[in-house]
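A single protein chain has been omitted from the complex, and every remaining protein chain is retained in its original position.
Moving on, here comes subunit A:
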Amino acid sequence: MTSQYIALPKGVSEETFDAAIHDFRKVLGDASVLTSAEQLAPYIKTMMPVSDAEHTPSAALLATTVEQIQKIVAICNQYKVPIWMISTGKNLGYGSAAPAERGQVVLDLKRMNRILEVDKDLAFALVEPGVTYQQLYDHIKEHKLGLWLSMPAPSAIAGPVGNTLDRGVGYTPYGEQFLFACGMEVVLANGEVLRTGMGSMPNSNTWQVFKWGYGPYLDGIFTQSNYGIVTKFGFWLMPEPPAFKPFVIQYQHEEDIVEIVETIRPLRISGVIPNAVVIAHALYEAPVKAKRSDYVSGPGSIPDEAVYRIMKDHKLGIWNVYAALYGTQEQIDVNWSIVTQAFSQSGKAKILTEQEAADDPAFVYRAKLMRGDMTLTEFSLYNWRGGGGSMWFAPVSQARGSETLKQMALTKQILAKHGLDYSGEFIVGMRDMHHIVDVLYDKTDPEQTKAAYQCFDELLTEFSARGYGTYRVNTAFMDKVAETYGPVQRNVHKTLKKALDPNGILAPGKSGIR
C-alpha cells in the first residue's frame, strides 16, 4: 500500500497520523493543512550536503492565532506527532524551512504576521513571527517613525523573530540581535501561554522596556531551542541618527588581520565604533564583482595567486573592514579623527569613505546593511561556485588578533584539503568575533557535495579539539555540535526538555535536544 503522505513522523503509524491530520484540519481548515508533494515542495529545498529525504516534512500547518497553536499542541501531544517551528522560514545555510528530522510537521507561522506595536518614543517593536524586516521597514517609513532596523543580510525576506530566536546577527550598533530582545510570548508544550519578563504581570506596560522581570530570566531558554513556540516578540529599535558615516579599510596581507583586530577592539569596546563591524576576506566580497570561472578552472580551491589578481582587478583588500559612525556630525567628526589616527599608524591601511567608494557595489551593499536598508546583494555568494550548496561554519573567536589569524589559517587549510575556498568574514562583537565562513559548493556535483560534508565535519572536529565552539549550525550537524559542548550541558538541556515537553512534540533535534 502506498502512503498518501510523502513522509511520516518517526514511530507514528499512517493511521495515527491520519487522525492527527484530520484534527489539524478541524482547527485550521483544509486549506491551511498542507500534505501533498506539490504543496510541501518549498519546505524541502535545503542547501545542505545531505539527501533531501532526511529532512522531508510530513505536513505543514499554517496557523495564524495563539488559540490555534494551543489546539495544535494538544493534538500533537495526543498523537505524539512532532512539529518543527518556523517564523519567516528563511534559515538559508542553516537548514532553510525544512525540519531537523524526516517526518516532522512544519508549523509555519509566516501568516501570523501582524505588527502589534511600534513605539516611536521608547523605540521598541512588538511583532508576530511572520513579520518580515521588509514589512516592518515599510511600516516605519509609512508612519515616519524615524527608527532603524538591524537585520541579517537576507533582510527583506527574513524576519526579526526567526533571526533573533536563532541568535542571528545584524550590522548596526544593535547587531547582536538577542541583546536587544525584550519580552516574548511563548506557547508551551502543555498549551499554557507564558509572557516572559514584565509581560507575566497582568496590565504591566513595561514588557518591552525592561528585560529581566523577576526571578530567573527565561527568554534565553527559548532561543536556539525547542522548549516553546514564540508567538509574540518584543525588541528594541535604534533611533535614526542625524548623521551616518560608513567606511571601509582595506589591507593587503592575510597576516594583517592581527593588526586590524588589535586596532578595532579598543575602538569597539569603548564605543568609538559602535556597530557590528565586519572584517571580510576578499573571497567573501569577490562574488559581488567577479566571476570565479574568470580566474580559475578545474577542481580544487582557488590559489592565492588568483585571489591577488581578483583583488587588483576589483579594488579589494585581502581584508575589507566595513564599519560606520553614527550620531551628530560633531560626534562623527571627533570619532572619525580617532579612527583615522588609529588606523594610520602602521601605514598599511587604505581608508575609503562614501566619497571614494560610492560606486563600489560591495561598499554600497555593506553600507545598506549598516544602516538597516533592504538588500539581498549578498546572495551573489551563491554565484561563486554555483549549484546552490552552502553551509555556514560559525565558530566564535576572541577579539584578539593572534586568535583570528589562527582560526583563519586553520579554516583555510581544511577547506583547501577538500578543494573548497575560504569565503570568510569576522563579525566583531565587543570582545568576541563571529567567524562566519560560507562553505560554498556545487550541490549538483555529487563529488563536491561529499567533499563539503566531510570538510564541514572535519572543521567541527578540529575546531572543537582546540576549544573553539560553534555558535550556530545547520540541522544536519546539530547533534555533533551539541556533543562538543560536553555532557553536563547536554544533560541540563535534556532535563529542561523533559520538564517542559515530556512527549517531545516540539522540534526534536533542535540544537541536539530531544
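Here is the rule we go by: a contact is a pair of C-beta atoms (placed from the backbone, for glycine too) under 8 Å apart; a residue touches a chain by one contact, two chains touch by 3 or more; residues count from 1.
The rule we apply is simple: contacts and distances are computed from a predicted model.
Asks: Missing chain, UniProt name, options "protein-glutamate O-methyltransferase", "Cytochrome C oxidase, cbb3-type, subunit III", "Glycine betaine/L-proline ABC transporter ATP-binding protein" or "Lactose transport system permease protein LacF": which is it?
Replies: "Cytochrome C oxidase, cbb3-type, subunit III"
Asks: Among A:35, A:113, A:172 or A:263, which residue is in touch with the absent chain?
Replies: A:113
Asks: Among the options A:327, A:388 or A:419, which residue touches the chain absent from this view?
Replies: A:388
Asks: If I consider the whole complex, including the chain that's not displayed, which of A:19, A:50, A:122 or A:193 touches that chain?
Replies: Selected residue, touching the omitted chain: A:193.
Asks: Among A:178, A:336 or A:379, single out the residue that touches the unshown chain.
Replies: Spelled out, the listed residue whose C-beta touches the missing chain is A:379.
Asks: Going by the touch rule given at the top, which residues of subunit A touch the chain that is not shown?
Replies: Contacting residues on subunit A, toward the hidden partner: 34, 38-39, 41-45, 60, 62, 64-67, 70, 74, 77-78, 88-90, 92, 96-97, 108, 110-114, 116, 128, 130-131, 134-135, 138, 156-157, 185, 190-193, 195, 202, 288-289, 358-361, 364-365, 374-377, 379-380, 382-383, 386-388, 443-444, 502-503.
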